[in-house]
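Entry: chain A
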Amino acid sequence: MFEEFSLVVAPGETLAILGPSGCGKSTLLRAIGRLIIPQSGGVETSSEIGIVFQEPRLLPWLSVEKNVAFAARGEVERARVKDAIDLVGLTHAAHLLPKALSGGMAQRTSLARSLIRSPQLLLLDEPLSALDALTRLDLQVAIARIIRETASTAILVTHDIDEALFLADRIIVLEGAPASVATILEVPPAARRVRSADLTPERNALYAALGVDTPPIASDNRTTRLFRIR
Partner candidate 1 sequence: MPLLLLAAWWYATAFGGIKVYQLASPAEVLRELGSLATSGELWKNLVASIVRVAFGFAIALVLAVGIGTSVGLSPPIERIVDPTLQALRAIPSLAWVPLLLLWLGIGETAKIVLIAIGAFFPIYVNLVAGIRGVDRKLVEVAEIFGIRGFALARRVVIPAALPSLLVGARIGLTQAWLFLVAAELLGASRGLGFLLTEGQQISRTDEILTAILLLAICGKVSESAMRGIERRMLYWTDGMSS
Partner candidate 2 sequence: MAIQSRRIFLFGALATASTFAVARPSRAAAPDAIGIDYAYYNPPSLVLKQSGWLEDALKPSGAQVQWVLSLGSNKANGFLAANAVQFGSTAGSAALLARTNGTPIRTVFLYSQPEWTALVIAKDAPYKSVVELRGKKIAATKGTDPYFFLLRALRDAKLEQSDVEILNVQHPDGRVALERGDVDAWAGLDPHMAASELDAGSRLLYRNVAYNTYGALNVREDFLNDHPDTVQTVLRAYARAHSFAAHNVDATAKIVAAASNLELRVADRQLKLRTTYPDPTPGAAYHEALAGVVPIVRENGLAMPGTDIEGALASLADPEPARAALHA
C-alpha cells in the first residue's frame, strides 16, 4: 500500500501528515500507533503512545472526570486527572456526562485522557474533522497550547491545510494510492505565528503538491484574530 520510505521524527516536533481522502494517512498513523502491523518494515517508537481519534470515543456512562481517569493505572496517574482536565480547559465541566457535552468539549476530554499516561508520542487522527469550523479553530489553538505546555512530540493527520500549517513543524504530503510522499515541507516556527495569509508561498506549495487549485483565503478579521496565540 505504501511505497517504501522511512520517517524520523525528532522529539518535541509536531509532524503533520496531509493528504486527500483514502490516501492511507490514517493507516500510517495506526501502524505507528501499533494498532495494525505493517506487512514489511517496522515501527520503532517509544513505549507510551497517546491516541486521539476523530470521534471522542468516551464511555457514555462516565463523567468527563471519570472518562479521563479511565486511562489511569495507579495513584500517580490518577493524580494527574485534575491537571489534565485543567489543561484542556474543562475544569468546570468535569462532572458532566458525555451526552451533555458539545463536540469540542468531548474532543478535549479525549485529549485529556490521552495525556494521562504521559505519552512520549501523541498521535492525532483527524481529531477535528467532525467539528464545525469555529470549534475547529478554537481547538486548534488549544491543541497548540497543550503541545507546547506538555512539550509533546506529536503526529497529526489532517486534510486541512491551514490546520497543518498552524500546528506543525514539518508537513508530509501524501498523494495517490499507493501512497507516496509528494513533498516534505518545513514550516519555520516564526512563520506559524502569523496570519495564514502571510504563508501564501507555503500554502501554494502544499496545494500544488496535492494537485488542487488554491482557494482564496478568507481575509476577514475573524480568521486573523483566531490565529493569534492566546
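Heads up, the rule we're going with is that contacts are C-beta pairs under 8 Å (C-beta built on N, C-alpha and C of every residue); 3 or more make two chains touch, one makes a residue touch a chain; residues count from 1.
The candidates were selected such that all candidates are chains of the complex that A comes from, given by their letters.
Just so you know, these numbers come straight off a predicted model, no measurement behind them.
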Touching chain, any copy counted, for chain A within the complex - options 1 or 2: 1
Residue ranges of chain A in contact with candidate 1 within the complex: 33, 35, 51, 53, 55, 57, 59-62, 70-71, 97-99
